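To start, I am sharing the structure in question, which I have written as structure tokens.
Let's turn to chain A:
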Amino acid sequence: MNELLALVYWQETAIKLGVALAVIPTTSLILVYLFLFKMMAFMQSRLGPNDTGPYGSLQLIAEAIKFLQKEDIHPSQADRRVFRMAPVVVLASTFLLYVVLPAGPDAIVENLDTGIFYAMAVSSLSVLGILMAGWASANKYALLGGLRAAGQLIAYELPLILAVMGVVIQAGTLNLQGIVVAQATGEIFGWGAIGHPFILTQFVGLFIFLIAAQAELTQTPFDMPVAETELVGGFHIEYTGFRFLLFFMAEFGTAFAFSALASVMFLGGWWIPGFDVDDNILNILGPGVMLGKILLIAFLIFWVRFTYPRLREDQLQKFAWKFLIPLSLVNIVLTGVFKVVF
Partner candidate 1 sequence: MSDEAPDNDEQVAIGSGQGDAGREALRSELEDLLGAAVVDSHLQEGQNLWLRVEAGRWQDVARSLKGAGFNYFGFLSAIDWTVAPEGRYEDTEFDAGLDDEDGEPVAIDNTTGHAGGDTRFQLLMQLHAPARGAAVLVKADVPDDAPVIDTLRDVFPGADWHERETHEMFGIGFTGHPQLVPIYLPTEFEGHPLRKDFPLLARHVKPWPGVVDIEEIPEHLEAELEAAVMAEFEASGGGE
Partner candidate 2 sequence: MTATSDQAQRAYVAAQAADARVNVELDTGDMTLNIGPQHPATHGTLRIACQLDGEQVIMAEPIMGYMHRGYEKLCEVRTYPQCTTLINRIDWLGSFANEVPFILAAEQLMEVEAPPRAQWIRTILFELSRIANLALFLGDMGVQVGALTPVFFAFRDRERVLNQIEAATGGRFHPNFDRIGGLKDDLPKGWIDETRAVMAKMRGFCDEMEDLLVGNEIFQTRCRGVGVIPADVALGYGLSGANLRASGVDWDLRRDANPGLAWNEIDWRVWTHPDGDSFARYWVRLQETREATYMVEKLLDGLPGGPIMAKVPRIIKVPAGEAYVSTENPLGEMGYYVVSKGDLGPFRVKIRTPSFNNISIVPWVMKGVYVPDVITILGSLYFILGDIDR
């Protein structure tokens, strides 16, 4: 890309920034429309929005405008500054995640050497925002929701990172582009036509990663921080209008980002079999391939969300510490052993 266009640094940065800023609302809109509106309605044998625009797709715009029109309400006891900052912090963590998501050989905002490490780190930032929201709302439900979120995200951060470890050991790099390349150039018993997507050897890792991501995203069955029927929305109970919209966008934006991480690490990312990893055409085709894989993973996430009941907080902790973490440790050990042996 750089050779073709030969952009100056600031121009390149501006383009990347523009793309990133445009991508996050778009991605969450795609997920909301496809899964929350259409798939959920289909699974629950109802119609879903179908009146506004083709197949109800403009409903999203209507919803966004509705949110923007709403009065911005602060609870009188709220810690105003923190209350206002919380959704921004949550959304910022989502934005930061997008920085390292690769969509092609050069289509990446910043190719960090420790990309996956960075992604895991910034994704935890959202806990801070949720905790801030829960505390600053001056609402007991919000407080319970915030504390639950903190407890839960800490418990699931570990299996999430440990699940990633297996991939990192196999790829031998923390760089997300490196992981894609490793999968693309890998071979399965000497046969490299489709490369070596790590789902084949790291399916336990993918399983753990998806479960932990489900918890990280506070989707059912791990949606205790939100828990509509108990905590009536949990940490965002007091948020209205565009502040709520920020939380909402962050939730789906993060879901998209985690689906992207999963498809990069386990499904081979943007690479298409038959192409060279440096092929410039992948900068055009790659995002499309990525989108397909992301939607596949997101479908799994939302399918589970619409089907399962919610666990209780203590059961969730038990599940994380007594099942997922030992399993992921075993996975790491086995991966290490196989890496050395083969």
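Here is how the candidates were picked: all candidates are chains of the complex that A comes from, given by their letters.
The rule is short, and it goes like this: contacts are C-beta pairs under 8 Å (C-beta built on N, C-alpha and C of every residue); 3 or more make two chains touch, one makes a residue touch a chain; residues count from 1.
Given the structure is predicted, the values throughout are model-derived calculations rather than measurements.
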Touching partner of chain A in this complex, from 1 or 2: number 2
Residue set of chain A touching candidate 2 in the complex reads 40, 43-46, 140-141, 144, 148, 220-221, 223-224, 227-232, 306-315
